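The block underneath contains the structure these notes are about, expressed in structure tokens.
What you see is the complex with one protein chain gone and the rest in place.
For subunit A:
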Amino acid sequence: MDQALLLLLDATNYVLVIVLVAMGLVIVFGLMRVINMAHGELFLLGAYTLVVLQQAGLPYWLGLLAATVFVGMVGLLMEELVIRHIYHRFLDTILATWGLSIAIKQAVVLVFGPGAQSTAAPITAQVEIFGASYPAYRLFIMAVALLVVAATFYLFFRTRFGLAARAVIANRSMAACLGIPTRAFDRMTFAYGAALAGLAGAVMAPIMSVDPQMGLGFLIPAFLAILVGGAGHLAGPVLGAGLIGATDSVTAGLWSPVMAQVVVFAMAVIAIRIFPSGLLGRGGSR
């Protein structure tokens, strides 16, 4: 019984972590049609921001805030210098962001070296859940993920800012004809996606090895989640992450991590065969 509960908790944790890491990617891909290959490196920058601030003796919470803001600003810069010139040129966005990802990674290696850095979690307690002992920080991560999803949905679907952002994405020239400053919304949407990557990096840093490769491990499941769930609606990738994450951790728990990878890929391939534009994809914007 305990075993099953722990498995369930781990699965939930993994799902929410993927959602947290994928959310920024989803916004940038789902809303702006840009595949940001540098998303993992924005995640990395978030983690390293925390490392730097903690080493300077500043508290964790400040690091979390700073990582979000700093990486959001990096996103702003990225959009202004690179992305805005290549919107709607699908392959170019992939190549350009891939180039950026390498540049950022190498810059991190130059400054910090290739080795692992460590950060300390602000919460080290264990909590009792249904008789099992579980790290409280993992619960905190889950709460952050849920908060990020809720805040993002609220921002894009319940506020006037979100309405204008969606209008710009749906019909750019018509939005401009209504007086909506389209470039400002591009910048803000991209920066928001980047800021979420930074937040995710800082949140995950204390339970990971913070090294220049850390972005990679989550990027593949995050992309799979988008593929399986579909990018037609923000809820698609969240659903995709649920499927991928649950399949992965349940198979890993009952069988082995290697089998989990195989099963996840098999499931993704089958899902994409049956629903070519994703479970919630409508293919309308293609």
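One rule holds for everything that comes next: a residue touches a chain if its C-beta (ideal position, glycine included) is under 8 Å from a C-beta of that chain, and two chains touch if they have at least 3 such contacts; residues count from 1.
The definition used in the following text is that contacts and distances are computed from a predicted model.
Trainee: If you look up the hidden chain in UniProt, what protein name do you find among "Glycolate oxidase iron-sulfur subunit", "Fe-S cluster assembly ATPase SufC", "Transketolase" or "ABC transporter ATP-binding protein"?
Mentor: Record says "ABC transporter ATP-binding protein".
Trainee: With the full complex in mind, choose from A:P181, A:G217 or A:P276 the residue touching the hidden chain.
Mentor: A:P181
Trainee: Touching the left-out chain: which of A:A4, A:A170 or A:V258?
Mentor: Selected residue, touching the omitted chain: A:A170.
Trainee: Just checking the interface: what residues of subunit A touch the absent partner chain?
Mentor: Answer for subunit A: residues 160-161, 163-164, 166-167, 170-171, 173-182, 284 touch the chain left out.
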